[in-house]
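Removed from the display is one protein chain of the complex; every other protein chain stays in position.
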Amino acid sequence: MIRVAIVGASGYTGVELLRLLENHPGVQVSCVTAGQNAGEEISTLFPSLIERISLRCEETDVALVADRADFVFTALPHQTAMAVVPGFLDAGKKVVDLSADYRLQNVAEYEAWYQKHSSPHLLAEAVYGLPEISRKQVATARLVANPGCYPTSVALALAPLLREGLVDLDSLIIDSKSGTSGAGRSAKVGSLFCEVNEGFKAYSVGNHRHTPEIEQTLSALAGRKVLVNFTPHLLPVNRGILSTCYANLGKAASTAELLELYRDHYRQEFFVRVLGEGNLPNVAYVRGSNFCDIGLVSDPRTGRVIVVSAIDNLVKGAAGQAVQNMNLMLGFDEKAGLTALPLFP
Amino acid sequence: MIRVAIVGASGYTGVELLRLLENHPGVQVSCVTAGQNAGEEISTLFPSLIERISLRCEETDVALVADRADFVFTALPHQTAMAVVPGFLDAGKKVVDLSADYRLQNVAEYEAWYQKHSSPHLLAEAVYGLPEISRKQVATARLVANPGCYPTSVALALAPLLREGLVDLDSLIIDSKSGTSGAGRSAKVGSLFCEVNEGFKAYSVGNHRHTPEIEQTLSALAGRKVLVNFTPHLLPVNRGILSTCYANLGKAASTAELLELYRDHYRQEFFVRVLGEGNLPNVAYVRGSNFCDIGLVSDPRTGRVIVVSAIDNLVKGAAGQAVQNMNLMLGFDEKAGLTALPLFP
Amino acid sequence: MIRVAIVGASGYTGVELLRLLENHPGVQVSCVTAGQNAGEEISTLFPSLIERISLRCEETDVALVADRADFVFTALPHQTAMAVVPGFLDAGKKVVDLSADYRLQNVAEYEAWYQKHSSPHLLAEAVYGLPEISRKQVATARLVANPGCYPTSVALALAPLLREGLVDLDSLIIDSKSGTSGAGRSAKVGSLFCEVNEGFKAYSVGNHRHTPEIEQTLSALAGRKVLVNFTPHLLPVNRGILSTCYANLGKAASTAELLELYRDHYRQEFFVRVLGEGNLPNVAYVRGSNFCDIGLVSDPRTGRVIVVSAIDNLVKGAAGQAVQNMNLMLGFDEKAGLTALPLFP
Partner (left out) sequence: MIRVAIVGASGYTGVELLRLLENHPGVQVSCVTAGQNAGEEISTLFPSLIERISLRCEETDVALVADRADFVFTALPHQTAMAVVPGFLDAGKKVVDLSADYRLQNVAEYEAWYQKHSSPHLLAEAVYGLPEISRKQVATARLVANPGCYPTSVALALAPLLREGLVDLDSLIIDSKSGTSGAGRSAKVGSLFCEVNEGFKAYSVGNHRHTPEIEQTLSALAGRKVLVNFTPHLLPVNRGILSTCYANLGKAASTAELLELYRDHYRQEFFVRVLGEGNLPNVAYVRGSNFCDIGLVSDPRTGRVIVVSAIDNLVKGAAGQAVQNMNLMLGFDEKAGLTALPLFP
């Protein structure tokens, strides 16, 4: 069994990694860190783990973690992650970083949307870990930047269209809706039950930090710089992202033709499910799973295609994709630990 | 007190009309009909009304209702409404019809999206009752077609831009999300709690029946035929519609400039609240009220404006707007019965 | 118009007082205080109020408030309330205090369950403001202690049985469930959406601070000291308390007989609705209203009666009852501002 550490385990991504790895045949979580809760049992933070996982939270100390584990997941906020990731690499560990710190290849862009970067030399090395798009690079990477939740849902929704050059690249509009676990477990008034429940709003319109990440991926797929409108919304559900993507078709194509293209494109992909004509995804049908469900409609009245994708933001949008990347990096079956069916209802 | 009938009172719109009219200073509900529940106390159907409203459901009989009431709300499904509305008019009653039957002026379009129309001659007479856009015509109408919930949210969101000719009319994309009360109170598996709760989906993509209604209103505002992409989604909340509207600006305009335009436009409108820069609406902040909240962002990167509007689909999107129309038709203060603040949380 | 102050307006009780008082015919809110948000518009804290209420939050300064208002609601946490209430009384104002500070008549009991009391002399004077039980005393009071949400739901559920001496006083078990607004608007991990949504738990079992308050009221009704088991639970809804109360009947009585007793008991009470046999309350049917709905079942198999009551914890359980008390203290119609029907769905 390979020993795995989860650095920054006190958030929802941390507990989700623990859930998924518990049933993984080849690894064992040997170390969890959570600076604020050092010394506490992880099951005190997450009573869902009681009696099944008995690990005590450690300080986030690079040497200690490097001693305890062969492979490291960093589930820290941006800026905090870059303070420890280089140390793990220096200690010879492979790392999947779930923060935003190594996702943007262009340091200027990173610094424009976030803050100063302390290890910009690693940006060129880090592999953006969306296996359905960059599987080979992931397999040989030392450092994988795990994609953001929104960008994952968008990249999988649009990849076939962009690769085939079927749409007007200046017409892309992405209207996304995320469950509240995406806001994390920190105590903020805006995340309180009574503020979110029975509510719905758009936020960060025009300036969400996932915008450059989405544009980087779409630009790579399209072969030229792409700008998009990306509008995130807050859904009163625990889990799930639904992205509704609009694009002007370069030339007319029916729903059936486009679905055929998508099926061809994703035929080998276990985790991408292309729905039949007339069916559209629902976040309820991917809950707890690593699937990305995709449906689409071509509208001949306006010449646009509408592609809708659904993922569980904590699984394919975070912890599940991180495990998928780990599987590739360590030579396991890519699906190991990730074959559970969605929890419905 | 003017005697008012609610024809088809067994749905969510019916109980909402009863709630709003109970505190109206000038009218009294004298008759409710509900064919399936004829003979039952309305408070048996809706225990929220117990001890406060004691009306027994009647058959939907035109003569009976005409005898009991001076003014009629028809809250029936489309096709059922057109079977009784002409009768009420013939009996000399004014009518606000909450169905779709008299919303489209073009009979061919109505019949293309719905079914055969049995009183097409009334389409020319019926006034589309969105007071912020057609107040004068409503005031003198005999028959008002109460707008659909989605179309209301969209028309108020886009009217200033279209009237001023500020956007590319071929670029309009409307991504709307509605609470589940919009699906009505009929027993369908798709509306069950466990199917909707913790879920989110798009539906009727490219073919929702509110599309021609939206296009009719936007075309009138713009002065030429407009086609849009309209994508509705189902939100796991009881009440509320949020519409996120995208348009390419004809020439650059800042968020502040556009907000100033909106404030000018809606300065006299009690029920439209234009939010300050940096603020965006949330359905939670209009719950139970007749307000439409509007916020917007101009994105200089893409040259688009994103306008977001929020209403309570059962109030400004149905029963509240119907009362607002009645107030105009009967010469009451337009706000009568509609001044309650939103219920938050 | 009588000028009213809300001291401590930044919580859910504060915004609910503003909502209810906005439609009150005889008073106007002239002053709101919120120490942490002094200087901010109250509509910044609660966007539901935008354009309808424009008051700026003040510091909680007794002299300033006394100058601005004729009547004071204190909606502060316990211990904070007692720091200002005596000052308002000294300034000649009548006060409804929504905290727990003046609810318990026995100072030792208060200090055992809370902390030291700084104005114990007022405990004897303060009237426990449950109008259905102590209407006359409220009407002449200078200081009314507004009951807790749970105790209100329990006292109304059990008063007829206790007054008539129909149950074994050692057998009382109260299983209550409250919506999350009862936990307030402070940022705590336990109140986050993802922690509460899709969850349900009991808390403070055996030691909730509403226990002595419940026992004080029930003891007064019964004429001797009563101990109860009171178990609160956290419901994933915004509003509502449902209390399920169990008692052993002294002698057999049918459901019909007991309901008749309840109807007699509450015949004059506008805000208490006794349901018919076979019907039981639902928090959904009192949402946003000042009603308390009560249903009951007598179980001949076990000789117990089960009484179920439902209120909106923010209305009859807090702000609504406070307004009801104010109405009595100022000589208004007791129902003024409180006649809106429940918001369903």
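For reference, chains read A, B and C in written order, and residue numbers begin at 1 within each chain.
Following the convention adopted for this analysis, a residue touches a chain if its C-beta (ideal position, glycine included) is under 8 Å from a C-beta of that chain, and two chains touch if they have at least 3 such contacts.
Model, not experiment: these values are computed from the prediction.
Per the touch definition above, the residue from B:Glu198, B:Asp293 or B:Asp312 contacting the chain not shown is B:Glu198.
Among A:Thr60, A:Asn238 or A:Ser298, only A:Asn238 touches the chain that is left out of the view. Checked against the full complex, the candidates C:Gly92, C:Gly206 or C:Gly331 give a single residue touching the omitted chain, namely C:Gly206. Remark: the omitted chain is touched by one listed residue; of C:Gly87, C:Gly184 or C:Pro345 this is C:Pro345.
One chain of the complex is left out; on chain C, the residues touching it are 173, 175, 177, 194-195, 197-203, 205-206, 227-229, 231, 233, 235-240, 242, 244, 246, 280-285, 287, 297-299, 301-302, 304, 306, 308, 310, 345. For chain B, the residues in touch with the chain missing from this view are 12, 180-181, 185-189, 191-198, 236-238. For chain A, the list of residues touching the undisplayed chain reads 12, 15, 18-19, 22-23, 46-53, 181, 198, 238-239, 273, 275, 279, 282, 284-289, 293, 339-345.
We adopt the following convention: only the chains that are shown with their structure count from here on.
Chain B has its Cα centroid 38 Å from the Cα centroid of chain A.
One finds 36 Å separating the Cα centroids of chain B and chain C. Across the assembly, chain C contributes 12, 181, 198, 238 as residues in contact with two or more other chains.
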